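Everything on this sheet refers to the single structure shown next.
Heads up, one of the protein chains got dropped from this complex, but the rest are sitting where they should.
Which chain is which? They are A and B, in the order written, and residues in each are numbered from 1.
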Amino acid sequence: MASSGLELLWVSLPQLGKGAAQTLSISLLSIAFSTLGGVLYGVLRTLDHKWLNAVLRLYLELFRAIPVLVWLYLLFFGFPIFFGISIPSFTCAVLVLSLWGASEVGEVVRGALHSLPRGQREAGLSIGLSDPQLYGYVLLPQALKRMTPPTINVYTRIIKTSSLAVLIGVVDVIKVGQQIIERTYESVLIYGALFLFFFFICYPLSAASRVLERRWTQA
Amino acid sequence: MTLDYAFILSTLPAFLKAVGVTLQVGLIAIATSLLVALINATILVFRTPYLQRLIGLYVELARNTPLLIQLFFVYFALPALGLKISGFAAAIITMTFLGGAYLTEVLRAGVEAVPTAQLESGRSIGLSHWQLLRHVILPQAGILSLPSLFANFIFLLKETTVVSAVAVPEILYTTKSYIALYYKTYEMLAVLTLICVLLFLPLSLLLSRLERRLQHGQFGS
């Protein structure tokens, strides 16, 4: 007996919860993979091998030139054509968001590593550190503070962009919301709730990023 | 894997039109966002506390929510309150809402980056508020903001693909329609990819060049 207003929201909570879980899973998985991929990209770019650099730059430019939503469609419709099997939309969303996110985080990491004084690398090499040791003990720890605020901003964008997954059929919080609207016509309420849902997740992250940036640029 | 080139050629007029729509939506959104941002920046320069906080709230709301949700709200929810809007109009309104917030932030940063010494020397030669704004603050803030502004313009242009969700016939929507009609998925996706690369790659390369040239200018002066 779905009525209107906040009562409707309360009753729909379990459903919306399931949808939210999808949205958040996609976001969190993508954030995790993006971070790993991004650090890898950033480190590899600073190693400055000629052809590796070219490949990575091509990857970056492709994800910059082609909007994320287009990538979602390319993979979702193109995958079956190339590989014969269809890919579940959830996996497709995580894949695209991870690859795109990794390029964004990667550029942040690369910029942070690049901004370190060149002497740090030379001093590390001069005491015989190998490349993995150099990055692990000397360069990445120092880059960490510079990387974190911009990376949090990328995370925020990943969460917002995960909303596009509904357009390739993922039953996320938006889809659930739309199903409720179909039954009850409460579009203002539901879309308003969805608006606030994303806002209350993303705003704290943005604020945290700003606080950290201010605090750490004094160091 | 061979492409049906004949088919591709037959769709080119439609895609050209779609590119036109993409550019239309994008450029109008850029213009309106810039207008909103300029108004906001002017208000921010004069530091009225109540309005400053209001603009801050607007920026946070617009930047921390997805474009898609904003779009759905305007297109689906507002009619429930009596306003019926076309997909195109909803797209423009939403993108102005989002773009205005981003550009406001860019201009705000640009204004704050103008050294206070400039304001002081301007005042000391007797410039009024408006003159200060026109001749000292905005030109310098403008140049400092240029790369950021351009980057956000490109961003807005790329985000037009999202408005395909409300049936605006830009490039993605057109691609989807043709796939649904003719099942030439591979060909249509190839065309879409090519258009994106041709349209957006030169812009991002231009942005890199702009950033580099402006860096030189700053250190040289």
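The rule we apply is simple: contacts are C-beta pairs under 8 Å (C-beta built on N, C-alpha and C of every residue); 3 or more make two chains touch, one makes a residue touch a chain.
We adopt the following convention: contacts and distances are computed from a predicted model.
According to UniProt, the chain absent from the figure is "Amino acid ABC transporter ATP-binding protein", selected among "Amino acid ABC transporter ATP-binding protein", "Dihydrolipoyl dehydrogenase", "RNA polymerase sigma-70 factor, ECF subfamily" or "Acetolactate synthase". The missing chain, though absent from the view, touches A when the full complex is examined.
Only one of A:Ser86, A:Gln133 or A:Thr217 touches the chain withheld from this view, namely A:Gln133. Per the touch definition above, the residue from A:Leu6, A:Leu36 or A:Ala123 contacting the chain not shown is A:Ala123. Across A:Gly17, A:Pro80, A:Pro141 or A:Pro204, the single residue that touches the chain missing here is A:Pro141. For subunit A, the residues touching the absent chain in the complete assembly are 117, 119-120, 122-130, 133, 137-138, 141-142.
As a convention for this text, only the chains that are shown with their structure count from here on.
Per-chain CA centroids place subunit A at a distance of 21 Å from subunit B.
Within the complex formed with subunit A, the subunit B residues making contact are 60-61, 63-70, 72-73, 76-81, 158-159, 161-162, 164-165, 172, 175-176, 179, 185-186, 189, 192-193, 196-197, 200-201, 204. Subunit A makes touch with subunit B in their complex at residues 61-62, 64-67, 69-70, 73-74, 77-78, 81, 156, 160-161, 163-164, 166-167, 174, 181, 185, 187-188, 191-192, 194-195, 198-199, 202-203, 206.
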